[in-house]
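One chain of protein is taken out of this complex; the other chains stay put.
For chain A:
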Amino acid sequence: MQPTAEQRRWMYRHMVLSRYLEERIEALYMEGKTPVFNMAKGPIPGEMHLSNGQEPCAVGVCAHLTADDIVTATHRPHHIAVAKGVDLDAMVAEIFGKATGLAGGRGGHMHLFDGAVNFSCSGIIGEGLGPAVGAALSRQMQGKPGVAVAFIGEGAANQGAFHEALNLAAVWQLPVVFVIEDNAWGISVAKQASTAVPRNATRADAYGMPGHHVADNDVEGVYAAAGEAIARAREGLGPSLIEIETVRLAGHFMGDGEDYRPEGEKAGLTDPLPRYRAALLAAGVLDEAGDAALVAEAHERVEAAIRFAQQSDFLPPEAALETVFV
């Protein structure tokens, strides 16, 4: 399955958007945190898990989805949220904890919920798997179209919820796709030290569903595998598992010294963004002027979202008591 020129530019544009958003968040996050790094300080306090390098997973899958399809993401959610079309202003405002944020600042960066595009994420490893299965069940029971996609890290494939969710989805032949972003690390623990099989895609066999392996963080490889899996789900043929070899270009979270990464390992990683840009330029899908315009427009979109967040107020503190129930 080949993406059209338009789809290629869409994927590239969302990679640019996501990366620039992360770069800006990174800079803003560090405000107030130097020279002493204290997580509680600055305009964006708390943990911050950046997605730099993992953009191919998000865009290659979301290129096949509409707002009506469901996505559950992880503690590292920004690239997926951007590709799923989460309201960027409200998302960034939520990351800043502002009143105009998706939840008025109650959730923060690990808890982004945008019902308008059926996106959610969670800070507990493997927690999005059950809800994706349930959303797919709901569509099946209601006779409504739509697929659900659960994104997880490779570390989450060792959580009980992974195995239970895959089995359940397969037993009930639900329209759900499980996507593993294999960045080779779960915090400081290397995948080979935590995972009994070299490839998580082979675990699909245990649950009677197709397992795809996408090597080398390849945008169009993800696009092809996701296209097949999502088409299968839409046809009512049941779930699939996709494992994508990707890269974590940032630390596990901001402030991570990453001393545990072997010497030279990180330097050997390829940044997928310039690589895809070069591929599109070589293919004639993009020219220099078009690229410059696309990048400028994406940057301005991110800057506008950041301005919106910065100019927004916090809710009054007592608003903490609201929305526990509806």
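The criterion applied here is as follows: contacts are C-beta pairs under 8 Å (C-beta built on N, C-alpha and C of every residue); 3 or more make two chains touch, one makes a residue touch a chain; residues count from 1.
Everything below uses one rule, namely that contacts and distances are computed from a predicted model.
Only one of "Quinol oxidase subunit 4", "Septum site-determining protein MinD", "2-oxoisovalerate dehydrogenase subunit beta" or "ABC transporter ATP-binding protein" fits the UniProt record of the hidden chain, and that name is "2-oxoisovalerate dehydrogenase subunit beta". Here the missing chain is touched by one residue of A:110, A:180 or A:250, and it is A:110. Interface note for the absent chain: among A:5, A:116, A:171 or A:187, the touching residue is A:187.
Checked against the hidden chain, the listed residues A:27, A:67 or A:319 yield one contact partner: A:319.
Within the entire complex, the positions of chain A that touch the omitted partner chain are 36-40, 45-47, 94, 97-98, 104-111, 122-126, 155-156, 158-161, 186-189, 193-195, 255, 259-260, 314-315, 317-321, 324.
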